[in-house]
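One protein chain omitted, others in place.
Think of it as A and B in the order they're written, each chain with its own count starting at 1.
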Amino acid sequence: MKIDKVMDRVTHTVFALFLVVWLSVAGIIVWGTWRFISHYGFLSPILSSRWNPLAGQFGLWPFILGSLTVTVLAVVIAFPGSLALSVLGSRILQGIWRRYFVRLLMVFVSVPSVLYGWWGLIVIVPWVRRLSGTSGYGMLSASVVLGLMILPTFSILSLEAIRQVPESYVEGSVGLGATEDQTLWRIILPAARPRLVQAALIAVARGLGETIAVQMVIGGQIGGPGLLHPAATLTTQLLTDLPFLPPGVPGHDVLDFMAFDLMVLMTIIVWLQMRIGSWRYE
Amino acid sequence: MISRRQFVIGLMTAPLFWWIALLDTAPSRKGRTRRRLSVMGATSLMGYVKAALPGWEQQHAGVRVAVSPGGSYAGLKGLSTGQVDLALSDIDPPPGFVVVPVHRFPLGRIAILIIVNCEAGVKSLSWHQVRALFEGTITNWRDVGGKELPVVVVSRSLSSGARQVIQDGLLKRAELSSHAIIQLSNGAVAKTVRETPGAVGYVEAVMPLSGVLVVDLGAHHYHPANPVSWPLYAEPSIYVRRDAEPLAPNLAEYLARGSERFRFGIYSVAREGEGEGGRRG
Partner (left out) sequence: MSKSDLSPKTLKPIAQGRSAHYVMAGIGVAAMLALLSVVLPLAVQGLPRLNMDFLFKPPRELGGGGIGPEILNTLIMVGLSQCISLPLAIIIAIYRVEYDHIRHLARWFDQGLQIVLSLPTMVIGLIVVDVAIVRWHWPISVESGILVLSLINWPFAVFLTVQVLQRIPDEWREASRALGASRWQTITRLILPVAWADIIELTGLTVARLMGETAALIYTAGLNVTSRFAFSAPGETVAVHLWYIRTEGLMPDADQVAAATGLVLLLLVIAVLWVSQKFAEWVKNANL
């Protein structure tokens, strides 16, 4: 078949293009990182917490810590809600209700993050301010905003996870006389656990990569320790300092290094995800 | 009559043709270069530039001007690398930063105001107090004669010209409070100060400020109608490469002369010390 040959070639070309594009993206990041490391070393910028590009001090620890704290806290905040939403969507609602429920969640997944950030500015920041007496900008606000932002994604994935539990497990449990609650806690959720953890990891990845919504409420300065002080994450600092360190300025490489750190974090998450994907429910 | 399947397949392959068409137009980009200008630089001047551009574009039909923010540093760096044609800057470039010969078109001055939230309860501050507020050594408004309310410092990012002026003219050697909130633009600072009780910040006076209190600084009082005596100001300019094509200096001149700039808080002064970065208190 002639068309087969042609299409094979097209497919191979496109695949090669894909590899070239993304390997060069990774290559650019790694190259910039290399230039940065050869000047400043690898561990000392990560562990130092002095950030002053003017004086050539590039301590990234506060940003890494900020990224991790905000994301983990966001997932913790989103967890009960998304578990409840997924149970609601898979075990409680039926028929047309369930269908519309899932569609509504889909809409929320697609709501642009700017809107969440804006909501954070007009609702969460004043609320945190009233409760704590500080400015309201900081990690706590950012976590709440981010938590609400990843809630729909998290719920949809958890819903899928719960749906994947074979119906025969449920029937077996109910047939042995277990109540609905017992079935939910003892059978369904444990059986869905690997996929739930995977869902949480995907939510973590989404949260780590979020920029705009976090930037709007986090305050942007490495303040003191604690959740109520202004802070910064790797992504928001990229956004803030790209104008200050345009390409061509010596310090620009640190941005590549930050991107590299993000890539490493993502790789760890993906690796965990793959490991957990191979767990089986005993 | 085409079947639904053919219709769907056609719809799905149409993008390919679009794409090829797009590739086809790519080589002609070279020819269009002259009809395109890009402006990059200080965010505080964006409002004015965006407002003044339509007038210039009417005079020069077919020329497109791209405005992008990025701050003064990015603008100047872009100018050196040939990435942009006009750089807007409210700082003097550090020595050695711009490596190509440039023309400078001064725009005038922009006052930099100290603004506080209305609930703080102060109307005027001394230089010393303002410095202590920004440094973070005064943490409650009670200490400067205001209400019992914690101070929240709002600042701009390092790339901002206003921050440079505050650093050089006000803080001198001291460092900004580490609890300051960093906002990326003027408007964001003004909004944050308006919405946060007890906030203090600084903005370039490029817009009518509502909902915040502009404090008197020592003996100086800011009149929008007569800003000349105000002691804190930035001196924004437009930079163009010496070897640029005539359109770029033309636009720079248009922007430097435009009468609309007074509505955006840019005022001119008697030109005694032209060229000297007189940004001292």
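Please note the rule applied: a contact is a pair of C-beta atoms (placed from the backbone, for glycine too) under 8 Å apart; a residue touches a chain by one contact, two chains touch by 3 or more.
Remember, it's a predicted structure, so these values are computed and weren't measured experimentally.
In the complete complex, the hidden chain is touched by one of B:Lys50, B:Lys147 or B:His223, namely B:Lys50.
The residue from A:Leu60, A:Ala74 or A:Val87 that touches the chain not shown here is A:Val87. Summary of contacts with the chain left out: across A:Leu60, A:Ala74, A:Leu121 or A:Ala161, the touching residue is A:Leu121.
Residues of chain B in touch with the missing chain: 4-5, 8, 12-16, 18-19, 22, 25, 29, 32, 36, 38, 40, 43, 46-47, 50-51, 53-54, 57, 64-70, 78, 81-83, 183-188, 191, 206-208, 210, 263. In the full complex, chain A touches the hidden chain at residues 1, 3-4, 7-8, 10-12, 14-15, 17-18, 21-22, 25, 28-29, 32, 80-85, 87-89, 91-92, 94, 103-104, 106-116, 118-119, 121-123, 148, 151-152, 155, 163, 167, 170-171, 174, 179-182, 184-185, 202, 205-206, 208-212, 215-216, 235, 238-239, 242-243, 246-248, 255-256, 259, 262-263, 266-267, 269-271, 273-274.
Throughout what follows, only the chains that are shown with their structure count from here on.
Separating the CA-averaged centres of chain A and chain B is a span of 32 Å. Against chain B, in their complex, chain A makes its touches with residues 53-54, 121, 125-126, 129, 133-137, 215, 219-224, 229-230, 232, 239-249. Residues 69-71, 73-74, 77-78, 80-81, 150, 152, 155, 157-159, 178-184, 192, 195-199 of chain B are the ones that touch chain A when the two sit in their complex.
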